[in-house]
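Have a look at the structure below, then the notes.
The complex appears here without one of its protein chains, the remainder shown in place.
Take a look at chain A:
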Amino acid sequence: MGSVIINNMTKKFGEFTALHDINLEIEEGEFFALLGPSGCGKTTTMRCIAGFENPTSGKIYIGNNEVENIPANKRNCGMVFQSYALFPHMNVFDNVAYSLNIKELNSSNPVKQLAIYARLLNNRLGKHPKAIQEKVMEILKYVELDKHADRLTSELSGGQQQRVALARALVMEPAVLLMDEPLSNLDQKLRHSMRNTIRTIQQDLGITTIFVTHDQEEAMSMADRIAVMDKGHIVQIGTPTDLYSNPSTPFIADFVGTSNILSGTVAGEENGLVIVKGDGFVLRSANKALKDELNVIIRPEHVKVEAVDSIIDDKKTNVIEGTVIMSTYLGSIVRYDVQVGSYQLIVDTTYSSGSNIFEEGRKVKLTVEHERVLLI
């Protein structure tokens, strides 16, 4: 087990810079997600940790050891590939036993090595030692695949293949578990249950895990901490709640959850509240403004919709007028698109039976509490 530290890592492919000065500190036992759109460098970061790519500059430490001169096959990073990369000519047992055989191979005399090669090439050419057999069966039982040990991997379902890949990575007791978009090949339902499985196993074994994904929901629901990446930079690192309630840039606000992003100008202060003016709105915020030209972030669920003739005290909360363009009924919530100035704001309201839905074309009043107006 170990921590992973990355210092000032830059990676260039020819002229193209894939990673700009990456700094990360991942603690022992932490479940850490690298989140970002495709091409942001998250997979490259992981491949550098695994040793499949060499950073152009910068250092990587795994368990306090600098790994620049350690080749990929000696780094002891268990990796679960996006495509699982199971060996198609081996059955489940042999797939999982592979790393144990290699370990034995490296510590044997030439004659014994031949025997190990033989059983790696064809499992009828030699039996595995008891220690390996027990260990493999134990981990297979753990991922509930002990009954499928003799199956070819192509005969398994997607979820089962995923668990073989996980078992194969875990059996070598890696210092770090690396997972590259492991859920992207599964269907919606299976993805939800695999999230829980992976999280449970990670907690259970207390293994440092780095998880690459482009799916913010996946990252938010599983990870202890998340690093959001964009165009080769780390934009923000934080816990899921951190990222959601205090996004550092409009990109994060947009990428992590849904946001209304308005651009505005600071127009003054009143009773400790910052007044921001923009196209079609004046808002007061309880948050600090760090500059004069800024972005106003409002989460859809922090806005309430009222009839245009209702009386609201605009000293206690923000009130904006707008027109409903579209209302979408989504079961427990109703999503409105409301035109305010040149912006279309997204508003989510909880729906309970009996309450009425504002139809399209209606004028409405929107209210947002002062604390919920984020300025970045």
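Everything that follows uses one rule, which is that a residue touches a chain if its C-beta (ideal position, glycine included) is under 8 Å from a C-beta of that chain, and two chains touch if they have at least 3 such contacts; residues count from 1.
Everything that follows uses one rule, which is that contacts and distances are computed from a predicted model.
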item: Options "Iron ABC transporter permease", "histidine kinase", "Anti-sigma regulatory factor" or "Predicted Zn-dependent peptidase": UniProt name of the undisplayed chain; value: "Iron ABC transporter permease"
item: Touch criterion as defined above, residue of A:L19, A:A50, A:V296 or A:V324 at the omitted chain; value: A:A50
item: Residue touching the undisplayed chain, where the options are A:T45, A:S99 or A:T213; value: A:S99
item: Among A:N8, A:N73, A:S108 or A:T239, residue touching the chain not depicted; value: A:N73
item: Chain A residues that touch the omitted chain in the full complex; value: 50, 52, 54, 72-74, 76-79, 81-83, 85-89, 98-99, 102-103, 105-106, 117, 120-121, 168-169, 172
